[in-house]
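This report refers to the structure that appears directly beneath it.
With one protein chain held back, the other chains of the complex are shown just where they sit.
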Amino acid sequence: MLPDYHFSLVWPVQWGDQDAFGHVNNTVYFRWMESARIAYMDQLGLDDLYSTQRIGPILASIKCDYRRQLHYPDTVEIGAKVTRLGRSSIGLVHTIYSQQQQAVVAEGDSTLVVFDYNTQQSHAIPPELRAAIEKLEQRTF
Amino acid sequence: MLPDYHFSLVWPVQWGDQDAFGHVNNTVYFRWMESARIAYMDQLGLDDLYSTQRIGPILASIKCDYRRQLHYPDTVEIGAKVTRLGRSSIGLVHTIYSQQQQAVVAEGDSTLVVFDYNTQQSHAIPPELRAAIEKLEQRTF
Amino acid sequence: MLPDYHFSLVWPVQWGDQDAFGHVNNTVYFRWMESARIAYMDQLGLDDLYSTQRIGPILASIKCDYRRQLHYPDTVEIGAKVTRLGRSSIGLVHTIYSQQQQAVVAEGDSTLVVFDYNTQQSHAIPPELRAAIEKLEQRTF
Partner (left out) sequence: MLPDYHFSLVWPVQWGDQDAFGHVNNTVYFRWMESARIAYMDQLGLDDLYSTQRIGPILASIKCDYRRQLHYPDTVEIGAKVTRLGRSSIGLVHTIYSQQQQAVVAEGDSTLVVFDYNTQQSHAIPPELRAAIEKLEQRTF
């Protein structure tokens, strides 16, 4: 449902994702983008980098634009796509699609920084990670 | 601790706000901004408007810039300030301050739309709400 | 994986379900049992009863026994089974099974009360709900 994405997750909406307004709470979209971002990075081997060297992504900034309300029951598809690469920063965009509504319900934009949890400082994107991202996205940066 | 704000909440960090990286999870900042936003609006009587007419704020967009990692135990102060008023939209900025670190840990920006949950459409900001915001912020828009 | 259950959900573990101990946080099991309980009741038409008459289940008590730690990535199966029916109370048991570990990771027990949200009082289990439960569980109470 997200033809512009090479990577996405399909995820059930939980009843408890809803708040007292009776729609999915705004914070849940950030949990979903986190799940997509981490699954994306795991696929590129970034979880090994953290296990072995304590180098991992840290979130510097994230934004969500809400297009439509979501309700239980539904299933969402959450796309994640790298669109920017700096020395140590990785920019991603996200689209969240509702299967019930057959429509985009939210769009997100986030910036990660590759972070060395030992020195507590940013770290240059490892060349093999850069190559893995370019391969997955089928483009160069 | 937030001299630029006329409204803020003081809030304890919960141990369970932390994730597997051992710091406060990125989604928690959005929960805190929500709490500050709703307390701000309640103070202006917007909760009555929802109870009686089902007119209430809906979140259109929100962003968070993370400046420092946060850990339990700590107490945060969460500022909320209206900086923009449109026909039906309300723009707020947020600052989150750590008492332990004596430093700003995050900054946020959000856009609310006054929403009629009956007609499911945006609704002009009621004049009394606009006046209450201007009074609280001690300025005109 | 749960042969003793006529009803279960299959659910992905989210990275963010983990806490600072690096395992799935204890509260997440209750969210999963809630999702299973609500899906079970929805299948019996209890969501219609709430929409039309504001009669719905309210949780009176719930317990979880943790058998093993869970970690991301994994997929869990969450069983829900009615084992007790009173005048207005419904007793359920739950089993949570990890596909990665091929083992039961938690067991739960909960008591619901059918509740009239108009009068704010308990309400006798409607006969058609009792019949639907007996049919799903393939037994009488």
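General observations
A, B and C label the chains in the order they appear, each numbered from 1.
Methods note: a residue touches a chain if its C-beta (ideal position, glycine included) is under 8 Å from a C-beta of that chain, and two chains touch if they have at least 3 such contacts.
Just so it is clear, the structure is predicted and the values come from calculations on it, not from any experiment.
In the full complex, the chain left out of view touches A, B, C. Of the candidate positions A:D19, A:D48 or A:E128, contact with the hidden chain is made by A:D19. Taking the complete complex into account, C:T27 is the one of C:T27, C:Q53, C:T75 or C:Q121 that touches the chain left out. Although one chain is not shown, part of chain A still touches it, namely residues 15-16, 18-20, 22, 25, 27, 72.
Seen across the whole complex, the unshown chain contacts chain B at 11-12, 14-16, 31, 34-35, 38-39, 42, 73.
Looking at chain C, the residues touching the absent chain are 21, 25-27, 30-31, 34, 56, 58-66, 69, 117.
Definition applied: only the chains that are shown with their structure count from here on.
Centroid to centroid, with C-alpha atoms defining each point, chain B and chain C lie 34 Å apart. Rounded to a whole number, the gap between the C-alpha centres of chain A and chain B is 24 angstrom.
For chain A, the set of residues that touch two or more other chains comprises 31, 34.
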